[in-house]
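Note that one protein chain is taken out, while the other chains of the complex remain in position.
Which chain is which? They are A and B, in the order written, and residues in each are numbered from 1.
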Amino acid sequence: MASRPRTRERAREIAGDDVRARAGAEEAAPGLAERTEVMTVNIGPHHPATHGVLRLVVDLEGEVVKDLRPIIGYVHTGIEKSCEDKSYWKVIPFVERMDYLSYFFQMEAFCGAVERMIELEIPPRAKYLRTIFLELNRIHSHLVWLGTTALDLGAISMLWYCFRERDRILDLFEMAAGQRMHTRYFQVGGVIEDIPLGFEAKLREFIADMPVRVGQYQDLLDRNEVFLSRTKGTGIVSRERLLELGVTGPLLRAAGEPWDLRKAFDYLAYPEMDFKIPVGTVGDNYDRYRVRVAEMVESTRIVEQALDGLPEGPFIADDRKYVLPPRSELSTSMESLIHHFKLVTEGYRVGPSELYYAIESPRGELGCFVLADGSAKPARVHFRDPSFVNLQAFRDMSVDSYVADMICSLGMLDPILGGVDR
Amino acid sequence: MPDAPGLELIRGEIEQDHPGAVLDTGFEHGCASLAIDPAHVLAVLGWLRDAPGQGYRFLSSLHAADYLPATPRFAVHYELLNRDRVERIRVKALLEDPSSAGGVASGGPRTEAQPPPAGPPEAATGPAAGALPEIDSCVSIFPTAEFQEREAYDFFGIVFNGHPDLTRILLPEDYVGWPQRRDFPVGGEPVTFTYNEHNYG
Partner (left out) sequence: MRSRQLRARDMLRGDLEGEELERYVEERVVMTNFDKMLGWARSNSIFPLTFGLACCAIEGIPMAAVTARYDLARFGAEAGRASPRQADLIILSGRVSIKMAPIIRRLYDQMLEPKWAISMGACSSSGGMFSNYAVVQGADKFMPIDVHVPGCPPRPEAVLYGFTKLQRKIQGNPDQGWRARYGAHGTEEWARGGPRSEPSTEAAEAYEAARGLIGA
């Protein structure tokens, strides 16, 4: 909306008002001259609240935040421009690194968009595997969020407990894909490799343990006086205002709006899963915390159901025009060799079209817009990143509250600057 | 998504109130899109948001695209979402490139010796002062567009009239050039091998 002037005039205006109001007091109690002035403080881009390189220019009156302007772009990597130079499957490692905690989601957004453009059906096993990994990534992202946010609020041990679980999830990723982060596991047509032996057993151990651990986290934090007084009643933004600002994800659900793209749009194996969407009531920071912790439990249930219902079959589509043939065929079939050669050197072409495809990432609606012009390289890849849009709500959350509440809101907002800056 | 006949109905209704607004409709891969004239963008978006049967009150994404060899060159995409019926519709406002008449490329990479820009953004594209494409800002209808319009300005040089604070958001404030235009080079350095390393300091 209209931005308030943050200049010297405004400072004088506020100071002037207060001085005039206190003129009477000054005469009554001589020597007690008070002036309030608005102090502009620069927080970041390097600061201990480890949410990345976010710079905030904050107008403070004492400890009360009067205005706030986020300045971003300190980790802008030009990923969208780089993608225009690469063939479609080479784009996948690039877009993974945008929002660097939810890498599987970016892969799914991009691969899903391209699959819809070329109208390629992925096999059911691939859908279930993708769902399993997406939900594991959601748990991973929420664990890192919980660890770092609790660290910001002073509950330092939470970092160590959450990262213990997170290391277990990364072990699972490493078993399946070979790398802990940025796995390049999803490809257009399915997943790049099937899960190895022993993965299912290890995943079941994790699923059995996870609700117990989440219970332990709640025991640590839920009745902690300091945590409760810092988070309850702070950072409230109304549901209508959040919708106006385009905020989605746990922030919107904490304010009472039951909007989740997993339930709204049918994609992957979510229609066959039975899960609830945690919804808050007031929309303060405490609700955001509870919503995300409950989402961790729900995601564990989804992973369990997907693992139980994992169908047999191929893990990637058969269409050799878009999907690499298995290596065993390369020595026997000339056609496979030619397909492999074409796919690796030039890549497949996608006819002129454009598509926007959105999924529910741990932070909200992650949308991918791909514009194809008929060549082997996309003409435009744009990601609608949830953290970028959610950051617009930060001002509403923090104005007229204390600096400490602003730090708490920043943690509960869960911005990932890689996604904000791309 | 509204299906193809539904899309034609929407077009017809918009044409009644704002003739000449809708230039084209498109329906591919199950997604509906309306191509409109940029002068009517606020009217069309407002109609889609407020008209009784429509209710596309959520702007999912605002982004721009450069269709370079084709004209009109730029398009600002508005992805609208109707949360009650769970339907998406895309509105594309097609913009011409005003500087293309003079054949001026829109500012090279920062390392070229160009004078730093001064004054209004219209003068910032280089020696021939090519004008920038303009469109009305929809922040008054959809406040979520604030950051996203700044991003479109930052990368493509599209000026949004009426935006409260149209400055660069992701690149340094004094950067010259519009990087995501198709004629802007990707930049970077070639990989240094031993046969060419003497070229690089």
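Convention: a residue touches a chain if its C-beta (ideal position, glycine included) is under 8 Å from a C-beta of that chain, and two chains touch if they have at least 3 such contacts.
A quick note: this is a predicted structure, and the numbers were derived from the prediction, not measured.
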Touching the left-out chain: which of A:R164, A:K232 or A:K276? A:R164
Against the hidden chain, subunit B presents residues 109-110, 171-172, 179, 184-189, 191
Missing-partner contacts on subunit A, residue numbers: 45-48, 50, 52-53, 73-79, 81-82, 93-94, 97, 100-101, 144, 148, 159-160, 163-164, 166-167, 180-182, 417-418, 421
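Here is the rule we use: only the chains that are shown with their structure count from here on.
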Between subunit A and subunit B, what distance separates the C-alpha centroids? Give it in angstrom. 24
Name, in rising order, each residue of subunit B that touches subunit A in their complex. 28-31, 57-61, 63, 65-67, 77, 79, 83, 86, 88, 90, 139, 142-148, 151, 155, 164-165, 168-172, 179-180, 182, 184, 186-187
Please give the residue numbers of subunit A that touch subunit B in the complex, ascending. 1-3, 72-73, 76, 78, 80-82, 84-85, 116-117, 119, 243-247, 259, 264-265, 353-356, 358, 365, 367, 369, 371, 373, 379-380, 382, 384, 388-389, 391-392, 421-422
